[in-house]
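This is the structure I have questions about; it appears just below.
Moving on, here comes chain A:
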Amino acid sequence: MSAGLEVRGLNKAFGGLTVSKNITLDLRPGDRKALIGPNGAGKTTFANLITGIDRPTSGEIRLDGRDLRPLSAARRVRAGVAKTFQITTLFKRLTVRENLRLAVLERERRGLRMFARADGDPAVEHEVAALLDQFGLLRHADAPVESLAYGQQRLIELALTLALRPRILILDEPAAGVPSSESHLIVEAIERLPSDLAVLIIEHDMKLVFQVARSIIVLVAGAILTEGTPSQIAADPRVRELYLGAAHG
Partner candidate 1 sequence: MSSSASDVAPRRPLLAGRGLLWEAVILAVGVGLFFLFPYDLGFLSRILIMIVFVLSLDLVLGYAGVATLGQAAMYGTGAYAAGLIAIHVTASPLLGLAAGAVAGAGIAFVSGLVLMRAHGLTLLMLSIAVAQVLQEVANKARPLTGGADGLRGIRMDPILGLWEFDFIGRAGYWYVLTVLILVLLFLKVVVNSPLGLSARGIQESPERMRAIGTPVYWRLVWIYTIAGGIAGVAGALAAQVTALVSLEVFNFDHSAEALIMLVLGGAGRLYGAVVGVAIFMLVEHVAAAVDPFNWLFLIGALVLAVVFFVPAGLLGLPKALTGLVRR
Partner candidate 2 sequence: MGTLLNILVDGVAYGMILFMISVGLSVTMGLMRVINLAHGGFAMLGGAGVHYLGARLGLPFVPAALLAIGAVVALAVPMERVLYRPIYRMGELQQVLATIGITFLMIASVNLWLGSTLLAIPLPDAWSGTVDLGFRSLPMHRLIVIGAGLATALGLWALIDRTGYGIRLRAAVDNRATASALGIDTGRIFAITFALGAGLAAFGGILGAELLPVDAYYPLRYMVHFLIVVAVGGMGSITGSFLAALGLGILDTTARYMVPDFGTIFFFLVTILVLALRPQGLLGRAA
Partner candidate 3 sequence: MRRLTKELALATAAALALAGGAWADVIKVGVIAPTSGPYATYGTQFRTGVDTYQAIHGHEVDGDTVEFIWRDSGGVNPDQARSHAQELIIREGVDYLAGFTFTPNALAVAQIIDQSQTPTVIFNAATSIITEESGFFVRPSFTLWQVSAPLAEWAHGQGIEEVVIAVSDYNPGIDAETGFRTAFEAAGGTVLDTIRMPLATTDFAPFMQRVRDAGPDAVFAFLPAGPPTFAFVKAYNDNGLPGAGVQLLGTGETDETTLEALGDAALGVYTAYHYSPDHDSPENEAFLAKLFELHPDAVPNFSTVQAYDGAHVIYEMIRAAGTDGPAAIEAVKGLEWISPRGPVQIDPETRHITQNVYIREVVRDEDGQLVNREFETIEAVPDLGLVNDY
């Protein structure tokens, strides 16, 4: 039994269609792994299997040796597996501060308390302020999320997920839709993530992947094609063909 997420022989079929084939991988504290692959390779399905939105047909998912499969999506979040969304699904009409406060309170399982002020606990407020500071959001703390630029919303997305204090963090296309002029904000934010956090980045943007990942897993047609360091992957002819082919197609 070891710390981190262990996935062993994961399969998922929708009807007759197999979308995940015998996936095995580990995520250890401090890992910065990326999951890449062409459209339809099964990246999102894989993320859904880990977070509990979908159930695997067979295979094992363990966190610190504990079987995650019986846990609902919400329970897995509490167990320490969190994921950001491709398309931001923030609480748009709440302020940035309220978004983060909500996440912290839910993590602390205080969501049912009705005879206390939501903003009444200095410890929570302190943590929220620290998160705002970490992501450079202090200036916008009391503005509704919907009034902010998209790049900033992605940062809030990240901060919100981090507020859950996950041990396994899955970033689903963290830079999707962010103009290139703002993408450095995302890179910086990922680089500043706690060093003991296990991070899996699912991303199309190769530039970003090569900037932040220390290990890259290539998924094709639901199965792992190869895994290696960025330089190994960059040199792999199969991956080159896959991406060049995809680019031509």
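Everything below uses one rule, namely that contacts are C-beta pairs under 8 Å (C-beta built on N, C-alpha and C of every residue); 3 or more make two chains touch, one makes a residue touch a chain; residues count from 1.
In picking the candidates, the idea was that all candidates are chains of the complex that A comes from, given by their letters.
If you're wondering where the values come from, they're calculated on a predicted model, not measured in any experiment.
Looking at chain A and the listed options 1, 2 or 3, the chain it touches in this complex is number 1. Only residues 51, 72-75, 77-78, 82-83, 85, 89-94, 97-98, 101-103, 105-107, 110-122, 125-126, 128-130, 132-133, 138-139, 141-142, 160-161, 163-164 of chain A touch candidate 1 when the two sit together in their complex.
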